[in-house]
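One protein chain is absent from this view; the other protein chains keep their places.
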Amino acid sequence: MISFEYIADNIDKWLNNTFSPWLALTIEFVIVGVLCIGLFAVLGLVLIMMERKVSAYMQVRLGPNRVGPKGMFQTVADTLKLLVKEGLTPAGSDKFLFNLAPFVVMIAAMLVLAPIAFAKNFQIWDINIGVLYVSAVSSIGVIGILMAGWASNNKYSLLGAMRSGAQIVSYELSAGLSILVVVIFTGDLSISQIIESQQTGWWIFRGHIPMLIAFIIFIIAVTAETNRAPFDLAEAESELTAGFHTEYSGMKFALFFLAEYVNIFIVCAIGATLFLGGWMPLHIGNWEAFNSIMDWIPSSLWFVGKTFFLIFVIMWFRWTFPRLRIDQLLNLEWKYLLPISMFNLLLATLIAIQGWYF
Amino acid sequence: MFITQYIKEVFTGVKSLLIGMRRTGYYFTHHKEIITQQYPNEIPVMAERFKGEVIMLHDQNNEHACTGCTACELACPNATIKIVTKFDITPEGKKKKAIDKFVYHLELCTLCNLCIEACPTGAIKMGQNFEHSVFNRAELTKVLNKPGSKVRDDVE
Amino acid sequence: MMEREALQAQITAINANVTFEEGGEMLNAFVDPKECRDLLQTLHNMDDLAFDYMFCLTCVDWKTHLTMVYHLESTKHRHVVVIKSKLDRENPEIDTMSDIWRTAELLEREVYELFGVRFINHPDLRKLLLSDEWEGWPLRKDYEDPINMIKL
Partner (left out) sequence: MLEEIAVNDTGDLIINVGPQHPSTHGVLHLIITLNGETIKNIDPNLGYIHRSIEKMCESLSYRQFIYVTSRMDYLSSHINNHACALTVEKGLQIEVPERAQYIRVIMDELTRLASHQLWWGAAAMDVGALTPFFHAFREREMINEIMEETCGARLTMNYNVPGGVMADIHPDFQRKTKAFLAFFKDKLPEYDELVTGNIIFQNRMKDIGIISKEDAISYGCSGPTARASGVSCDIRKTHPYSIYDKVQFDEVLETTGDSFGRYLVRMQEMRQSIHIIEQLIDNIPEGDFQAKTKAVLKLPKGEFYTRVETARGELGVYIVSEGGLTPYRIKFRSPGFSNLSALNHMAKGQKIGDMVAIMATLDLVIPDIDR
């Protein structure tokens, strides 16, 4: 059976046989880089289309339906429009930081891609502290947002950036704590080991109530971390016009936009990996027949399916809920999510030590 | 007790959010509720009374009922209508005042229907056309009586 | 609810110089601009009058003089009175009512820029609708608009 693992292995073998090891490694780096950028482009197109269709159906309308069959190429047309637009740099802004910021946001999003397993044994870098790496790197993006807000020399941008800073720093805590619950059950920080440990069933089913609570808190926290509604205070359009990217136009704006969607994909991929078993098919205990049927579905499909399910949930939030206020946002974190997740961690430790899970 | 209060608060809060999500989820799965009309493909039929623009009625002999009495011009609050008159020579050799041009400035018109109310002969009425956009503003100034048209004989 | 005659008697009791206008659906009382503020203050404070709701404040240009018009209602007793005050057209001045009824603050600013009435002791008498460098008082009858977009 052809799988990503098979293709990747063959390319690796062929490169190492043909070129010197150094050259082979360099070529592999280039291939990975190109694939990452390609993935970003495709993700941007697909997710924006998905968002527009989801919102349209929830709002009793049709959504884009003119460009291409069923409006499929609407995002392509939009990208083309953004590409040919003028990229303005406002007078009085810090030009260097202003132009750097979108790239910082983009690169931060790109870095988190490294330890994610897209299919069975198909991973850029199986780092042994994968989860730690993810939670450390994913918050670098806020630097880019702060940079953008500060350098724009616009009061709305500055307010949006400061809100975003406060928000991401505080929600990082409960996201980290809920990841920790999985780590306690698994006993390993590496992403591949965490997926392996869900061989007999996904953590969300096996882990009892603590895992369920951790999952819900994780979803809420990552929604906030990616600046999505109902936590989109950084760009609250009815208050701050567009928040930190008010002054951006053309392709620089598109990069921010793209980074937002890539970030959603990444956090949902991590959520799917930790709680829903990543590429691991749905296995139930020792029902051998059922498990082998599930194995027939390719692992990459399992991963994509779970990730897009979580993305849909986050989009569902956005098109249903009003936005929180800044103090309510921080209240929610410090008065509700953080105490609950700390208590939850304690409970999870107890269950893990006693071995009360399936 | 504080703890029960706290748990209750969290529970009711989450429940209210789920109720809202059920509503949007319902619309997401029920595509029959979609009410979008795809405009240039489906041209909406405007109501009979819809006030789109002022038009002048002409019959098959290229005759209209406008005598040029300027009642509409006086009734208009925005000076939308300008009637240019000329003098016809009747067969008996008398001079008779008649309409030369019925100039209508669509760009000034607020479609208030006062001119139609004022018209004693029912020469003008409201048309149903609602697509008025043009590239040049001058195209919005229209002459409503067709070239060569004249007043119907039975209209006084 | 107080009858028209009773209301008239009450107001005369407060200020004997007030003159009344016959006819009209509401009671119209004329008062000297210098005594206007005292009268309105009393109307607002007296318990059996209690005119606590100013629903309209405006000005009319009569070419010879300006008239300030205050429409007052009591939300408790539901009676309505109209107080008018004639102002000199060259130098229109009247005391502000903005500390009695807070709504008067913006309304007086509007009257100031459209009629040129100066309100003494108004906390913030700036132009509200027009730009700061606007000259003339647009709602006065003799105002000539150089562009004159509204004249047909």
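Letters A, B and C mark the chains as written, and numbering starts fresh at 1 in each.
What we mean here is this: contacts are C-beta pairs under 8 Å (C-beta built on N, C-alpha and C of every residue); 3 or more make two chains touch, one makes a residue touch a chain.
Source: prediction; values computed, not measured.
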item	value
Chains in view touching the one left out	A, B, C
Listed residues B:69, B:98, B:126 or B:140, member touching the removed chain	B:126
Option from A:69, A:92 or A:355 whose C-beta touches the chain left out	A:92
Options A:67, A:183, A:326 or A:347, residue touching the unrepresented chain	A:326
Residues from subunit A at the interface with the omitted partner, ascending	55, 58-61, 92-94, 150, 153, 155-156, 158-159, 229-230, 232-233, 236-241, 319-328
Sites on subunit C contacted by the missing partner chain, in the whole complex	23-26, 28, 52-56, 58, 60-61, 69, 71, 75, 78, 82, 101-103, 105-107, 110, 128-131, 138-139, 150-152
Subunit B residues touching the omitted chain (full complex)	12-13, 16-17, 19-20, 22-24, 35, 46-51, 75-77, 110-114, 117, 126
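Just so we're on the same page, only the chains that are shown with their structure count from here on.
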item	value
Chain pair with the most C-beta contacts	A-B
Rounded Å distance, subunit A centre to subunit C centre (Cα mean)	63
Length of the line joining the C-alpha centres of subunit B and subunit C, rounded to whole Å	41
Of all residues in subunit B, the ones touching two or more other chains	none
Of subunit B, residues touching subunit A in the complex	10, 17, 20-21, 23-25, 27-28, 31, 33-36, 38
In the complex, subunit A residues that touch subunit B	54, 57-62, 65, 316-317, 319-321, 336, 340
